[in-house]
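Here the complex is missing one protein chain, while the rest keep their positions.
And now, chain A:
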Amino acid sequence: MHGRPRKPLKPVDEAAVAAKAEKLRALQSEFLSNHQNKIYSKEAVELSAKLLEINPELYTAWNYRKLAVQQNLAQCESDPESVNSILNEELKVVENALRQNFKSYGAWHHRKWVLEKGHSSMDKELGLLDKFQAMDARNFHAWNYRRFVAALMKRSDEDELEHTQNMIDKNLSNYSAWHNRSVLLSNLMKKAAPGFTSKDEVLTREYELVREALFTDEDDQSGWFYHLWLLDQTVRSEFPLLVSSWPVEGSDISLPAADYLDGCASMNVFHYSSRNFPLVLYFNQSVRGVNSSTVSVSCGFNLNADLIWKPLSSNDSQSAKVWATHLAIPDAELHSSEAYQVEVKVGFSQGIVSTTGVAYGHPSQISFQLHLQKAPVESGQDSRFGRIQWKDDCFAVYEPGSAEPDLVNLLDNLTIKNEVESTASTWQARIIDDETNIFRDLLDCKIGKLTVARLLTAYNSLRPLDKPVHCKEVLELYSELMKLDPSHYQYYKDNHSLVLLQQVTSSKESLLSRCFHYRDSTLSTNGSPLCLRLNNLGISQLGSFEKLLWVQMLDLSNNELQSIEGLEALQLLSQLCLSNNKFRSFTALESLRYLKSLKVLDISQNEIGSHSIDTTRYLFRSPLSHSVGSCDWNINYLSSKTYWEAFFVLKDMGLTQLDVAGNAITSKSFNVFLEKLLPTLKWLDGVEVN
């Protein structure tokens, strides 16, 4: 029962308890012997009923009764009256058992089983449910059973919706009723039942209802969950769309010519040291079916084989928001002076489908140019092994107007314009706008602040092309919430981080202000790599990856990150600094496995290894433990068992520079392990590896 304090057990005298237990034991052993000997006599069946009324949790007894019923039914198949009496007896036993324990899974299941035999008047079942729900209106067993009965008797969703309304009217703190409402409405909207054809009207009605509940009692959480569901229904785009891509439309990419490819010497704004040129597609939701037939790539040179698109997702499912492939640039054929036009056509043929089954319906095309470029040869070979230092004085900010035209062009075109989306979102925007105005009246309470923050964030998510509005207000709201409600600090902090990143990535200007030239004594200015520095922002979660696909060098140091989930979208990433964060294990860095270009990694000054039990694996969607099975354990490193997480994440990476100092895990043996694991490593914790 909900909201009712448990009464202390009445003191009972031990002798009585012992006697009861003895009686139960005797019953139980007698029952088990009946069961084993397949005795289904009247007396034996009655014995099981007696037992179940005392202890409804005895699954064996329910199963025994099922066998008995089957046997008895087989004997009297022709006589409907005796069939009825057999099944009625079962319903009676279940009802008595439920009186003993309303939450007995076995009892509810048995009742379903009897009903599935086509027995009992359904009205009687609903009556019984009403009786049980009067005792405990939220009990989810009863609600589950209600859904089962309603489906069996083909009760209309409209009637059931009415029932949830009545239950909510009686007591608005009824999670189960609100939940059932969301299920029923989803069904009705899917079926486009009369009165439920327009999503916009249905949602508006529901917002009005839940609003009454929320304003009546802002402390009651059941309504807030429903509101969250409504908001999700409003904002979630039904249609899969391409949000962004690498390279961006109309970009001009310079590649070092074949001779220099391995040299990594060309330091233009974008430089690739590999012959595999990555293509990345970033969708607004998880999709499947991205392959060489649904995405066609044409370029001036011949592709040797069909491109293989891979979902960038750490679980093994074949769907992901981000898909990547690599163009293998052939050595021959290409002439350094030529520009090659590459066209990527997405969704011109059927096959890309969202996880909810909606087909990708807005074909889009991305074209860009590839240049092969002969770059001047760098003076010394040192730069090749030059150690990247993530020190402030190694970074020079872009002077206004000094940015390279290709960078400006890139930052102007980070997201793909989908006209379909912007027109469809008008009613959503209206709803959210209305809701925001109404909930501003509740800004003096915690949940009011949170809702306004959520609504404003949702508003921005509807218009991904426009500059986000109200960011400052949302950030302030989350800051207030962190102070007001310290027990949920992390939740507010994470949301704060996401909005902050949205703000930072929202415009060319703000991104440029965080773009730096990296240069140190060993590198000349014109060859200096471009680094996006998102350090010292206090962020605890990463987001806005769709705007960061171009990033090759990323500084995330001095934040409060615990995970880098999502970072796998940044396929160009070759230098990454994660020092001074709050990573507790290598599991939290699992995304690194997908960053094949990564050469330089700094994870120093974290908390890796300080927690003997890695709880983070339970927090993330794709716990490492799931993928362990596929791990190749044949390589028998000395310490791979001790450092299996590090082994799993770092193996096969072509790191040349790694910083791990300042973590609990670091030790001499760990360093030895790393050196063995990473044969390409040149620098470990600032020390040159032999």
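Rule of thumb we're sticking to: a contact is a pair of C-beta atoms (placed from the backbone, for glycine too) under 8 Å apart; a residue touches a chain by one contact, two chains touch by 3 or more; residues count from 1.
The criterion applied here is as follows: contacts and distances are computed from a predicted model.
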Original post:
Hey, which one's the missing chain according to UniProt: "GPI-anchor transamidase component GPAA1", "Acyl-coenzyme A thioesterase 4-like", "Rab escort protein 1" or "Growth hormone receptor"?
Top reply: "Rab escort protein 1"
Subject >> Omitted-chain contact residue, chosen from A:Arg211, A:Arg288 or A:His496 >> reply: A:Arg211
Original post:
Which residue, A:Gln28, A:Asn171, A:Thr204 or A:Asn671, contacts the hidden chain when the whole complex is considered?
Top reply: A:Asn171
Original post:
What residue numbers in chain A mark contact with the hidden partner chain?
Top reply: 168-172, 211-213, 215-219, 438, 441-442
